[in-house]
Each structure stands twice: as C-alpha cells, then as structure tokens.
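Taken from a larger complex, these chains appear in their original positions, while the remainder are omitted.
Each chain carries a letter (A and B) given by its place in the written order, and its residues are counted from 1.
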C-alpha cells in the first residue's frame, strides 16, 4: 500500500504540492453508472475554498476541478476518475528564510530528516492545500453512498465550545465557522479576529455525524470501522486526536452508564443511547456514526520561535506568509470528505463479502 | 487488504475465536537473521495473561506460544512466522441466552446484522482473547526495532487519574494495574474491587511512549505515523479514542503555546517541548513518540440491560460469564504490541524508500 493512497476497494490517490502547477486525485474502484460531473464536486470545494472570509488564509484559489477521465456522457464508467485542480495563486515570495531554517511544529525538519531535502515553497506536500484533493475525491464518494447524510461542524475553537442545547444544523452554513450554535459563532468572530490580528493561531475541535449508515458496514478487527475512521481523520494535516462516540468520556463511565440499550423498533432495534457512536465490534449498528477530532493550532505564527537552521545552528523564525488563523475551520469539509471516503469503501467491501 | 491483516511490508494476520481450539498470528516480511524463540515472546504474553490477579477475568489460560514456521536454528529466516496459542480453558457453559438475545454494547447485534449469524461462544472473534495474538506478533516486531524502547501504562481508571508528579516507570511492573503512580495503584485496588463485586465495569485510559525512534519514520499523508498509530490502537477491542502528543488538549492551545522550539543538540535538534508527541508532518522527529487511548468499560455487566432478541422482541440480558472488570488494564501489553508493530513496519518502509 502506498503512502498517498487511501482505501481498500474504493481507493483514491492524491498528488501535488502547494506551489506546483496543480494538485489532484485519482479515484479507483468507483461503481459504474453513477451520475457525476464537475458540478457535483465543485460545491464541496467551494465550501473548503480559502479566501472567502477574513478568518481563513488570504490565498485566492478558484479551486476549479476538472474531471480528466472515468466519466462518459455524465456517468462514471468504472475506470479511474482523474481529478485535477490548478494552482493559481502561488504568490512569488522570498523563501530563503524557510528554506534555511526549520519552523517548529511544521514538517520542515522531519521532511529533511527523512528525504534529505524538501520542497519548501508554501510547505510543499505538507501544505493543507492537499486537502482540496480529498474534498474532490470525497464528492465522488458521496455519489456511492446516496443513502448516507454526512454533516460536520466546528465544536470548539481555542477551548471555547458550542452549547449543544443551541445546536441548529441550519446554522452551520450561515457563518464562516461552520458553527451550529449562533451564539458561539458571534463569540468566535471576536476570538479568531484577535488571534488573526496578533499573528497567532487557535486549535479547534471538529465533530461529524453520518446518518443513514445501515447496520453491517465495517469488519473485525484491523478493518474495524472505528479504526478506518481514525486512520482517515488522523491523516488530515494538523489532526492529533480522534474519538468515536463518547471517546475519552467513555473511559470515565461504568458499564451501566455506557450501555446503549435496545428496544424493538420498526426497522431493526431502537437504541436508547449512542455512546458507541454507531459502531459495535467494529461494525455499524444502524445508529448515526459519530466522531470528533482535534486540530492543533497551526505553527505558522508571527511570534518568533527558537529553532535551528539546516546546519544545526541556533536561529529564530517567524512565519510571515498567508495562513489560516484557525486551520480547523476549513477542516470541516475535509472531515466530511474523509468520512464519505471511508463509508463508500466500507459499503463496497461489505457488498464484496456479504453480497 | 484483508480485514484481519495489519501492516504494509512487515505484516501480521491474526485468526481464532475465544472458544475455538486455538488462536494465532502469521507474521510476514520479517527481516532474516534475527534471534527469535518462544522464550522471546512468552514474557509479553505472560504480562497480558488473564487470571493472574482478582482484577482480571478468571479464565485460566497458560497462553503458551508455539512457533510453527519461519525460524531455523534460533533465527528468523525471512519467511512467514506462524505463531499458535492453544485455547485451554473454554469452560463449557450454557450459551442459550447469549445466542438468542443481543448484549447491548457488544458486537452481537452488529455481527448478526453483517454476517447473518455468529459464533456466540465467549464472543467468538470479537473477544479480547484475540489480543493475545497481537501481543505474540508484537514480540516479533520488537526484535526488528532493538533501538526502540516501548512503555505503556494505565493513566486513569473510571476517571481517577494518576499524578504525573509521582510517575515512576519502575512501579508499572509492581502492581496488577500497570500503574506508574503507587498511590493511584492503592486507590484503584479499592475502585476495581468495588466494580468487580458489583458486577460492574470501568473504563480506562492507557498511555504509551516509544523512545529511540529516529527522525524520519512515517510518511505523508495517508501513511502519516499519527494515522498508522491511530488505526493500530483503535483496532484494539474497546478502544474508542486516540490522541497523539497533546491530542485534544492541543485544540485548546494557541500556536505559541503549542510550539516545540528547537535548540542545537548533540545529535540533531534538542527540542524544548513535545506537544506533537514526536511526530511532525506525519514523520517522526526523534523525540519520544507519545500516545494515549481510551478503553470503554466492558458491556459485560451483571445489571440487566434492556435489549431485543434475534426475533426483534423485547428482552433483558445480564452477562454472567468471566469478565475483566476493567478491560483497559490488560490493554497495556496490547497497546505496546501495536506500537511495536507499527514502528517495525515503518522502519522497514523508510528503509525501502530512503535506503
């Protein structure tokens, strides 16, 4: 299995760097006959697109996707779907500082330690720009699982969390934070503005839910649905923690408290709780699949940080460039995409084994 | 990639059910010439072995491992290493209740939904008994990475956490809880005893650290070391959350607080902090690799829980049998094993690509 491919039978491979001519994804194993065009993909890219508010990076990318293969007369053919997005706004700048010294918290030092050198322009392959490819591939995945509805949102920024009593899914699209709590959205405006002006950055928690997943997707043990989702979400830049269902909270509970009792329901069981996040024994139960993940604050800050240069000498570095003050915000469409990609793969895998 | 195989070039496949004649693992891709015998594996199995204290299940299994292939004259040959552990104490009992009704929180319903039926004896494939195979395979992995030292411990039981100011690695082996804080170990004795007597169960948090990992293991993006570890740990029964480094805490920090500044060091950089858990951009930095994971309380409790039977009718069920009051405790050697398995694989992958 290669380093830039994800999935088992529904797979995608991404390529591209922040400042190369383009980025893209190849989706393989897609069922044939699904209606698909650029217009089905573009809205998801637009949701992730930078430069749409002052709370994200000011890099201006139209992020227009082209389908180069695998679609004929508006339907998927079953052969690889090549998706390409041109990079437009690679602002020419002086990279000499970044090329010479390592930005703490960035991939700079680790890349050099591994590969001996790196494409330092805009972070190269380690840039969050890569996530546009995921979002494009995720839009294809959604076509594979029309029975599933996926929604993600920001749950907390810099430790300031939403109030779930005020949760309103309709709010998510109404503010630049993907925030389902209108009051929190107001607070975050001030919070993120402050960080942005100070050249600082903030961490965030993103939560997601997939409804409509039937019981039976996933598998024991190394393909546990929990495990697949954890790998998928943790592969996103800046994510450092993942929880399925109650996650770490479950570790504080007793078995009685953590039980998800079942009652007879119309279609399968009616569950009285969902501590498990819709997954038991690695297999979906028919309840909503729920996860949360933690985005660290980006290391790109204006405050100088102690570091070393390529020769090992002491240095200090600050990151000027254009950056997201809270990279978790634009992580929302990416988390949705990864959820779609895992579920599409698991649907096909389940069909392979169990008919 | 199959459902019961883990790894990319150093891979293992496990097989076996709780109440079948045996369980085992096949390790493939192991470098040749490594000294290996049953005696190198047995101590890790002994650490995980049930029935050694009143705080774990009372099932008595010697867990004696046999190497059936891949080793010649005390050294690995480079061909598949087949490891087998016989099941000895499959106590005959009446399973009619479990066969008929679903234990909430268990895999019972999900397995039936997926496969149409299930081996209900002792949980079948979904039993934590499978983790013995992981521990055996993990002992082989350790032989591949002699430069790395892996230590895991229980950090919290039922919400009662250790005090890191009292952390003493030498304590971990001295109590039945893998607890590095002797005071917490005393408290947990009462806590787990109480749960055990009440027929209840408790969740736990397990933490782990790998020192000696050189900079450069891992890869962007879908093989990010964070992602590989998350998948590995989340594949363990009952685990519902994973954090690398500061994990969810990082989501509450600013970029300044979360920075891991570097100074010139003797061998590569000297880091002034390790919020990142030893991984940046998906690649190890040379710092200790750190992770935490959450074990939910087992659903096997004596309190009757509302459920349905195979025909969809209302029922109530309590789980008699022999069970761990806190399954996270015996998760410690399993987490260590998974960490070893990922790191061995990544070492070889790094060697493949970068020589």
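Simple rule for what comes next: a contact is a pair of C-beta atoms (placed from the backbone, for glycine too) under 8 Å apart; a residue touches a chain by one contact, two chains touch by 3 or more.
Small disclaimer: the values here were computed from a predicted structure and weren't measured.
K.L.:
To what total copy number does the complex in this file extend, with 2 chains depicted?
P.N.:
4
Going forward, only the chains that are shown with their structure count from here on.
K.L.:
Indicate the whole-number Å distance between the mean C-alpha point of subunit A and the mean C-alpha point of subunit B.
P.N.:
Here subunit A and subunit B have centroids separated by 26 Å.
K.L.:
Considering only the defined contacts, which subunit B positions touch subunit A in the complex?
P.N.:
1-6, 8, 14, 102, 104-111, 113-116, 125-126, 130, 156, 158-159, 195, 200-205, 214-224, 226-235, 237, 239-264, 268-269, 272, 275-277, 279-286, 294-301, 303, 305-308, 312-314, 328, 350, 354
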